[in-house]
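Omission of a single protein chain aside, the complex is shown with its protein chains in their original locations.
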Amino acid sequence: MNSFVEIVHIFTLTIMIIAALLAVIFKKLLPSVIALSVASLLLSLEFYLLHAPDVAIAEAAIGAGLTMAIFIFAIRGTR
Amino acid sequence: MKQMSKIVRTITNLVYGFIIIFGFYVIVHGHLTPGGGFQGGAIVASAFALLLVSYGSLITKKFLKKDFLSIMESSGLTMFIVLAFLGLGITFFYNFLANIGGWFGNTPVIGPNPGDINTGGVIPLMNIAVGLEVLSALGVIVLLMASGAEFTKKKENS
Partner (left out) sequence: MKKIIFGIAFILFFSFMVITAINMRPFGEPTFSEMDDYFIKNAQVETGANNVVTSIVFDYRGFDTLGEATVLFTAVVGIVALFRRVSR
């Protein structure tokens, strides 16, 4: 495998783990939801790097778009 | 739920039509390029979610009716099942339109090629059916969640 692709894999997975940890650690709700969105978007990039563009499109549309919209509605409704 | 600022509304006015058209492109070209009914429907529903976030649910409800989306969802699922039953002369889900000419029946060139949209048999029709179903299902979910949050907030304030 190409070494550049391996470096991108390692970089993506590291930032994804950091974002997932931040989503648990943050005390405020809105930064936590944004960190979860970053983790989902990087998961979509990882699917694309593993040659699965179908799953990448579905993950980017549902995981990073619709779920975040529903979370933001819930946060606005309870505030 | 209040509207967001003017910058967000202007960007939404510029962008949401292109997102909807890209979603329908992904649905219709499902048998040639990556994607298909589910992915394209999710993209169109994310455009609806963008409208709901930036404009609030009271204004969006005027041109995104719940009943219309609900009827479209049921008709999409019915169309999918009817297409599956039409191949029942041989088996369930038989591709009875492929390679016979006519509608979606051209024989494709074997091997890697850019593709012809008039191929694929039943698959493009099923893509359109599932795309309509997923589009309106996710749209109904986002619309009802937004108006539910609005309803709870109004009830707490009064």
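Observations
Order of writing sets the chain letters: A and B. Residues in each chain are counted from 1.
The rule is simple: a residue touches a chain if its C-beta (ideal position, glycine included) is under 8 Å from a C-beta of that chain, and two chains touch if they have at least 3 such contacts.
Predicted, not measured: the structure shown is a model, and the values here were computed from it.
Shown chains touched by the hidden one, complex as a whole: B. Where subunit B meets the chain that is not shown, the touching residues are 30-34, 36, 38, 66, 70, 73-74, 77, 80-81, 84, 92-93, 95, 98-99, 105-108, 110, 113, 115, 119-123, 126-127, 130, 133-134, 137, 140-141, 144-145, 147-148, 151.
To be clear about the criterion, only the chains that are shown with their structure count from here on.
Distance between chain centres (mean CA atoms), subunit A to subunit B: 23 Å. If you check the complex, the residues on subunit A that touch subunit B are 53-54, 57-58, 61-62, 65-66, 69-70, 72-74, 76-78.
Residue ranges on subunit B touching subunit A, taken from their complex, read 1, 26, 34-36, 38-39, 42-43, 45-46, 49-50, 52-53, 138, 141-142, 145-146, 148-150, 152-153.
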